[in-house]
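As you look at this complex, bear in mind that one protein chain is not there, while each of the others sits in place.
Entry: chain A
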Amino acid sequence: MLRLLLRGAAGPARRNGGRSSVVHLQPPRQYSTSSQGSGAAKVVAASLLSVGGGVGGTILYAQWDPKFRAAVEKNVPYSDSVFGLVLGPAPQNAGHPIRKQLESTRPQSMLEKQAKTSKVQSEKKVKGAAQTGSTEPTPSVSPPAVTMEGASAEATQIISASSDVPSVPAPFDTQPTAVTEHCDECHHVGSEAAHSGADSPAGSTEQLVERPAEEVSARLAQQDQDEQNVLAAVSSSLEESLACSARAALQAIGAQEAALQAINQHTQKLKEAMEAEQSPPEEKSVQWKDLEAALMDRTSAVTDATAALQKAKEALDGLRATINGSKDLKVAAVRPLVLAAEENLHKMVVDLDRVVAQVQSAEVESKIVSQYSDLVQEAKQQFQKEVSSLTPEIQANWKGLTGKLSTDDLNALIAHAHRRIDQLNRELAEQRVREQVHIDAALQQQKLEDQRVLERAVSSSLQHVKEEARLEQERKMNEVREVMEAEMRTQLRRQAAAHTDHVRDVLKVQEQELRAEAEQILSSKLLEQDTLHRQLTQEQLDSFTLDMNAAYARLKGVEEAIDSHLVAEDEARRAHQLWLSVEALNHTLKTAGTEEPSVPLDSAAQMVRDSCRQDDFASALAEALPAESLSRGVYGEASLRARFNSLRSLVLRVALIDESHNSLYQYFLSYLQAALLFEDQQAAPPTQLSSEDLDTFKLLSYASYCLEHGDLELAAKLVNQLKGESRRVVEDWLTEARLTLETRQVVSLLSAYANAVGLGTTQAP
């Protein structure tokens, strides 16, 4: 009944425990007097509201406090799934989200640092070697943010390398300055832009950070090396370009001069052709051919000259570019070379200009002459045309055709000539009128032309002068610098001499000091070493002595052990012998037959005695052997038993006979008693004999029992209690028994002793 109740109580309790956070939906009171429907609905609504509010509040608070969320998830099953649905997965650690972000960004930057190290190293290499060698195109291609990140990464690398402190990359404040790395080759101008981008981050980081000492010295050495390289490269390049530009310039000058020559020749020829009109027609044609040839020469020469000039100009431009490039390298030793190259360039430019000016003037002249010749030619042609139009059959060279012309033709010609003369007169008049104007215009033009030429000449000469002045200045500067250098060098040399003297003195003093010190140290060390050595030898000696002693002791020990072993073996052997002899003795005891005694134990006893000469105990025991056993041997137990059995009846028969009762009548009575009294053949003797047990019959039965059970000793003891005639009858048996017992005791003692000794001397394996 009670159990039912308890079970009943436990049931709802269990159910309640499982739903601790959830309110019972069903109200405990089923019966209400008021309207059940609305009341129940109200209750249901209220409970739902409270539950919803509680759950919502829990969720909101869990969203705000992750620890609470974790606690709720731990305690309420399935709440973690609800939270997951509503809020999303829980954060990994319960720390602040801001810190977490920082942590998350830090490894990212570290990773980037790792990724950028190789790139940075390659950038460093580029910067250090100042070569256009293999730089990845990626730095220039990658966006500026990445290069800046790379720069900052390098900065952090350097900072952390120098100061073992992990540093977060600083915010990107510095702008990467465009450090243009100039190339040495004169024909690699175009690739500069590609490399500027690569070197800018490295350059920017240079400005940010102070380099460590070893790096500085390495960089200095590297720089020296680079300067040397640069110098060599620059000089070689300068020489090359100088050579090629010189060649080109000479070529151009030559070509220009050739062109000049050609032009002059051509002009000359043209002039001659123009002026020499009285020559015969063959010469004329020859002249014209020469002229044409000269013209062709001229044109070719002029083209050659222009080409050469172009080349020379290009070469000179290249040289100028090279010079500019090498000027920008900021290497001191390059300057004289640059200066010389500049002077050469200037000279070449001057020559070229001069020659070009000459050529130009010649060209102008030839242009005038050619214009003139063109005009003349044109007039001639015109005239020719007119003449030919008038007189179609007459050839061009009318000067030689005096005989071929008819009068009409002549008249026509004359008329035409007159007309022409009139026209020309008119033109002339006109021209005279307009002469001034024309002259003015021409003068103006000429002035302009002159102005231009003047300007050009002035500008070129100004340039030349400037250039010369600059070169002069440079030269003077170089000279002054050299002088200064020399001066400085002498001063430095003087200082160095003074320094060396001082250093020498100081060194001498120091040497003496150091020598004294060193000697002292040496002596002390020697002393030390000596003492150490002595100590060591002493130690060695001691240790050796100790070892020897130890060895000797061990040897002694070994010897003793061996001796003791020998002794032990000896003892063991003796013990063994003893044991053997005792065993033999024991065995001889067993030789007792049923009726006759054993063999005399003398020999065995003698053996025992022999084998135990050193052993007092054993020898004493061996001595303790009864003489009778030695001489005659002992009876065995069986024989004794048999004998006893045989004499038992006799003893019983004389049981009543003793000192007082020993008449024949008594004998008869005792015989009668023996015949009539019945006693147990064997009876177990009690542990303690009482007076009534001392009866002959009882004693004999006890003794029989004992004998039957092999206890000769007790039997003997019991038999010893017999008195009177029984005793006298049993006497011999008793003595025999006693003898046997004694012998056996001795032998058993000996054997026990031998066994003990044998055990003692036996060594366990």
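By our rule, contacts are C-beta pairs under 8 Å (C-beta built on N, C-alpha and C of every residue); 3 or more make two chains touch, one makes a residue touch a chain; residues count from 1.
Please note the rule applied: contacts and distances are computed from a predicted model.
**Q** Which of the following is the UniProt-recorded protein name of the chain this complex doesn't show: "MICOS complex subunit MIC10", "ALKB8 protein", "AP-3 complex subunit delta" or "Exosome complex component RRP41"?
**A** Of "MICOS complex subunit MIC10", "ALKB8 protein", "AP-3 complex subunit delta" or "Exosome complex component RRP41", the absent chain's UniProt record names it "MICOS complex subunit MIC10".
**Q** Can you work out which residue in A:214, A:282 or A:659 touches the chain that's missing from view?
**A** Here the residue in touch with the unshown chain is A:659.
**Q** With the full complex in mind, choose from A:43, A:70, A:647 or A:669 the residue touching the hidden chain.
**A** A:647
**Q** Can you work out which residue in A:83, A:705 or A:733 touches the chain that's missing from view?
**A** A:733
**Q** Residue-wise, where is chain A in contact with the chain that is not depicted?
**A** Residues in contact with the chain left out: 643, 646-647, 650-651, 654, 657-659, 662-664, 667, 725, 728-733.
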